[in-house]
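Notes to accompany the following structure.
In this view, the complex is presented without one of its protein chains, the others remaining in place.
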Amino acid sequence: MIEDLMKFVKVLLRGAGQVMFQGSAWAGAFFILGIIVGSALAGLPQVAIGAVLGLIVSTVTGYVLNMPHEEGESGLWGFNGILVGCAFPTFLGNTLLMWLVLILCAAMTTWMRVAMNNVMASWKVNSFTFPFVFSTWIFLICVHSFDGLWGEYMALPSLMNSFSPDLNVNITALPDYWLKNISQVFLIDSWLAGLLFLIGLYFSSKWAALWAAVASAVALGVAVLFKASGSDVAHGLYGFSAVLTGIALGCTFYRPSWRSAVWALIGIIVTVFVQGAMNALFMPFGVASLTAPFCVTTWLFLLPRLNIDNPNTDVRRPDHSHWHKRHAMP
Amino acid sequence: MIEDLMKFVKVLLRGAGQVMFQGSAWAGAFFILGIIVGSALAGLPQVAIGAVLGLIVSTVTGYVLNMPHEEGESGLWGFNGILVGCAFPTFLGNTLLMWLVLILCAAMTTWMRVAMNNVMASWKVNSFTFPFVFSTWIFLICVHSFDGLWGEYMALPSLMNSFSPDLNVNITALPDYWLKNISQVFLIDSWLAGLLFLIGLYFSSKWAALWAAVASAVALGVAVLFKASGSDVAHGLYGFSAVLTGIALGCTFYRPSWRSAVWALIGIIVTVFVQGAMNALFMPFGVASLTAPFCVTTWLFLLPRLNIDNPNTDVRRPDHSHWHKRHAMP
Partner (left out) sequence: MIEDLMKFVKVLLRGAGQVMFQGSAWAGAFFILGIIVGSALAGLPQVAIGAVLGLIVSTVTGYVLNMPHEEGESGLWGFNGILVGCAFPTFLGNTLLMWLVLILCAAMTTWMRVAMNNVMASWKVNSFTFPFVFSTWIFLICVHSFDGLWGEYMALPSLMNSFSPDLNVNITALPDYWLKNISQVFLIDSWLAGLLFLIGLYFSSKWAALWAAVASAVALGVAVLFKASGSDVAHGLYGFSAVLTGIALGCTFYRPSWRSAVWALIGIIVTVFVQGAMNALFMPFGVASLTAPFCVTTWLFLLPRLNIDNPNTDVRRPDHSHWHKRHAMP
């Protein structure tokens, strides 16, 4: 009984870890700790509660639907659900109906992941966090149709960006933005959470921690160079998707090498533009682009199925539909 | 000669029936009767004329392009065309150019269905009414580009929903809304038409009639609970897609059982949210979401290819790319 519970908790923790491609319970534990710390500091404890609830609901849904256990127990049922759980209380008012749709949406992600992976199977890529993105969009946009859902923390639909004042680019502020780029992977706005996420990554994979750090810095540089909205940059909103792209391309789907590093760097830069485009694209609807920029960009870099890390071999085009191994740092 | 004509009429009637997955000429006859009654009561006889014209044009297109007859003669050429024929005079002003594009659009749906089914073949799902939806969107959005097309009954593009007064939820009104949820499958706003559609369904499949009735009631409940626009709910606009989802999941792609009933109920509920999201998403373009919420939701529930009605067998994942059998009620 206690053993079963321990096993279930481990499955949950791995679910948290898989948000950043780490099937590691330790990484997941640090991620959840970061969410709790960040949401407590922001005075929004409902975000941490939602995260744990979404994680549990989506994981239990996998068992109820009797999906292949091996996959789910490496954390693949939970990573979309925990993000749903972070997103709903971050954007919606804290009402009973919000919790009802949070549970419905978290459960949905488990079979939407199978649905989307089925669609993408012949293309040899994975749906990543897109089940979370797509299902969360559905319910967030609904605030404009249903008075029963309240977009308390959502932007009003508008046609044009009102640019905020320029970014405060001084030495003391930059580390803050850099860590928030990482914390926003879980929609948390806290440098301390970002640091905890980085530590969690480090315990699971030094390469992943390195690429998260590099991706955050590069994305920050691109956003500053092209003069993105200062307040968006300061809150880490131009970095979280790039962080995921960096981990995906730099050390998850390709073995770390100089060639794959260049590929990942280009991917990180492109992610910032896809982010800028999606932010503008969703302005008339008042919803956030969530991690869609990461999904779209990483697909664009994996779908050609180039032998980036094996340029001289004649091996068949790589299959990117799953991620498994972590690459040890030498 | 007369025999050929009779056969052709039967093919047409089955085309009307397939809008609700019924390859039954009797069901189709009741559906067309409902359209005639509903459009006459609304003082819009052009809707019934358009419906019959669209049905004929799309069916004849299948013969002209020499597509596989077996498929077409079970009604699969006509069901998108009849919906095009209902939609154009419902949204556009009654001008000669409207009738020209109605004919063009109805013909297009016949090969767009083949195109979309080709795309979806490897995913093992069907395009449903999406050829109607996609081609109708093209021409409806054109009212903003072409002065020659007149969006007489279309909403003006806007950024925000102006919520209408709350719904009048009293005992006498509810059956009216409930039946309009069914009549709006053919874009008809009439409780009498809804009743005729329900009778047509009953003659073809008691399960389908039951699921249409249940889906309409559940969708009404969800829309009231989450406080959708009162006038939209009163005109059945939050129910028609859910009715189609109910018939699809409850008794067309899965055998009726307790497990598939729960699955269908969740699908019906999700359809209402997809409807709310799409209504908001299309506000800046002033077009209706048509039956897209049904298509999208039903895909999300079929694409995982779960053995919902055969949980204990080891049969391979079900193929949902066609619908054939109707399941007899015990």
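Think of it as A and B in the order they're written, each chain with its own count starting at 1.
One rule holds for everything that comes next: a residue touches a chain if its C-beta (ideal position, glycine included) is under 8 Å from a C-beta of that chain, and two chains touch if they have at least 3 such contacts.
Given the structure is predicted, the values throughout are model-derived calculations rather than measurements.
Which of B:F30, B:W137 or B:F294 touches the hidden chain is settled by the complete complex: it is B:W137.
Remark: the residues of subunit B touching the chain excluded from display are 65-67, 97, 101, 104, 108, 111-112, 114-116, 118-119, 122, 137-139, 141-142, 144-149, 156-159, 284-285.
Residues 122-124, 159-161, 163, 225-229, 266, 269-270, 273-277, 279-281, 283-284, 299-301, 303-306, 311 are the ones on subunit A that touch the missing chain.
What we mean here is this: only the chains that are shown with their structure count from here on.
Each chain gets one centre point, the mean of its Cα atoms, and the points for subunit A and subunit B are 36 Å apart.
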